[in-house]
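Not every chain of the complex is shown here; the ones you see sit where they belong.
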């Protein structure tokens, strides 16, 4: 289940900028992957120690250092010291409860994005915080754990597809954000299918499971909204191009991903509107069904309770009026029952119940 | 049924600006229609190949190239190359899940609008994305499939009615948008009729079908809103007249269509207000009806269950008190029943149930 | 019933600025009334032909030309040509589905207002679109049909009451708008009375008619809101005094009518708040009533169904145990019934139902 809130209690009382691992203890090794390229050359390697990244800082080629796992304080600290990152930013990288934001220090830009994707294997929505540090010729990306949506991008870099190998680090950062935003659409597609699947059963056959699905959808949309809404502002600031780290030619691409973000937000709002309308429809459907159950009960009771009384009455009377024999009593009781039944049906029709 | 969301999963992982056909595979031939005119002359032809359009690019007359079908990547690509359109814009033309927007490149303006119209033949609302490229002396319009709302406009050009033949390409683009906005009013008219038709049955005779209609109306209004809302901003930017492609004299016409868009949005909001109020009324009506059903059940039960008991009691007693004969027992039982019935009626009246 | 939407389908496909009569065909003669005055003199006449108005265009006195009926295209066209009005404005005058707006051409100002008044005779709210053309020394007003709220104003002009005869055409236009806004208050008064009348029956005795009234009130408030909300902006623009047609001394009067408009909007919002709260109260009241009906049903069933069973049981047993005679069975059955009744009452009290 998507967590709407991350624990932060361990941090309380410590001086600001102190690095603490707030997630549950993890022991897996942190994986560091380095991809270094320019138009002419390409190099990819798995780093054993964090120090292997350092030579790339001043190489003129574009370097993408991807770090899977933020639970080892010393790795974050070493990168922070070597690349000159402010301790409050390092704290933000480790604190996975951030909302998307960007901060522009003169020699690097810090961006937090939420990577949300549909995991086909586990058949569920997964979410991870991705923090990006964009320098003049490098991008460092921090992820919570292994597994991400960037494989097609890695392939494009390896095979020099599209224009990525011709561009600078700012385009690399753009491409990472663009890939993340593209996956929002897939998540929305899945939610859209769920919503459409539910629409029919909503009016015809509402069940408690429908209610559960509506509730889950609402929760997922609240989560998505919280993750995507601030991203619009983030990209909008990047697009305005006030930083020297972002080339003017990247502007049109950022405008494109900005448009996509607005489309995502628009669709989330539309879905929220629909799901919230569904709850009202659900409640009305349930009332409708109950109404029909009550009608059956009322019809049964209206017909048979008087009949039972008439039967009882006749039973009582005949015992004491032997001369009123059954061959008269029976047709009389039948006509009484008939009259009652008829008047009931007429009454119901007039009230538009049947 | 109007789709609130278009699939975009095929695009994920490809470099930005890659053209992919995201709709289901289509095989029909793409139809290219060229209308070329100025005040003095008029020419119309069906182009066999996309190359036939190219000579019109630099002709001083106004040319309207209309392309029905966006599923052939190579046609879009050829036009893009020849007319100098950015690859991200071509991608937007093929991706039919766009929200209305406009982008101003210096030598052309790109506008996306949603054409929504009521198809009398199929008796349903239809929607299509229309992308416009406005150059200095041409308009290229891309539609998803054949059939549109522009026939009266074509007639006006052919017969030189109104001022269209005297005006430039910007007026042609305005006229296309204006025609699309005019059709929003017809769709609203149809929805308005549906709403008014429902208003009476809502209070007097709510059925599950009413609920279904309310739900469908809500969905259609959400769809319309999503399609029209951003158009206001689009036209407002066009109207501000910052582009050299838009003549000052077209300004007053754009202001007029801007007013119409606001009227459409206003009416959509009014309809949303009304439909959302209807759901509450519906729920209350259902409760009202249930209340009446329950009253009948209660009255029946309140009168006959005690009577049945009394009849049973008398039956039991008379068996063992033979001297209490039926001609006394019967009036006594009647008066007991009468007393119970009377007190019930009095009680109900006091509670204002009857 | 107030129409929330006017048909516009006849206009579709025609060149912009084409004049079409969109309302149902009317055949009555259009009535043209001319009032011409300055501080010293006064003249009033019924014009037979539209041409009779033309001489007043350049007379230095203030002229008010009032036209009742907009269904004769040629009259609107002639006025448009003679007074130099843009064809799009003439189209707006004939299209009665406009929202309130104002447009400032340099030599005239166009204002659309909704005249809404309570017709004492027919006991219902009526609405009409009033279009005003304010020139340097004339006001032309277009109304949908005869009958309006301006008679006291005409009397003031005739008898030179107040300052109207001393002022210019801009004050005349102000006075027309002010009179219209004053009548909004009367409509609100009527609605306020309806709301207060409903408040008591809401909690004590909710009926389906209450629901119908709430629904009608909601509709009327939506209509009013749609008609008045944009007027605030209209008057605010007039008040800012950017047009040379509006004298500075009229500013304080426009500020006064602006205040009134805000008061009207405020009251509409307050009424909407109340009516929407009423629906919730209504639903709760209905549930309350149903609860009480159910309690009676349950109490009746809880007391008499076990008794009927006991009576049946005794009847069955006594038949086969003759030595258990009725004079013992009767007190036993009574005490069993008493015990059951007592425990029910105790149970109900504990649950706070009685």
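Residue numbering begins at 1 within each chain, and the chains themselves are lettered A, B and C in the order written.
The rule we apply is simple: a contact is a pair of C-beta atoms (placed from the backbone, for glycine too) under 8 Å apart; a residue touches a chain by one contact, two chains touch by 3 or more.
Small disclaimer: the values here were computed from a predicted structure and weren't measured.
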*With 3 copies placed here, how many are in the full complex?*
5
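What we mean here is this: only the chains that are shown with their structure count from here on.
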*May I ask you to sort the chain touch graph into line, ring, star, complete or other?*
line
*On C-alpha atoms only, rotate chain A onto chain C and read off the angle in steps of 5 degrees.*
145
*asked:* Can you check whether chain B and chain C touch via the same residue numbers (shared by over half) or via different ones?
replied: different
_Inter-chain centre distance, chain B versus chain C - centres from mean C-alpha coordinates, in Å_ = 26
*Report, in whole Å, the distance between the mean C-alpha point of chain A and the mean C-alpha point of chain C.*
42
*Return the residues of chain B touching two or more other chains; collapse runs of consecutive numbers into ranges.*
283, 287, 290, 294, 297, 301, 305, 308, 312, 315
*Residues of chain A touching chain B in their complex?*
151-153, 156, 161-164, 175, 178-179, 182-183, 185-186, 188-189, 192, 199, 202-203, 252-253, 255-256, 259, 262-263, 266-267, 270-271, 273-274, 277, 280-281, 283-285, 287-288, 290-291, 294-295, 297-298, 301-302, 305-306, 308-309, 312-313, 315-317, 319-321, 347, 351-353
*Give every residue of chain B touching chain A within the complex, in rising order.*
4-5, 7-9, 11-18, 86, 88, 97-99, 101, 103, 204-205, 208, 211-212, 214-215, 218-219, 222, 226, 279, 282-283, 286-287, 289-290, 292-294, 296-297, 300-301, 304-305, 307-308, 311-312, 314-315, 318, 325-326, 329-330
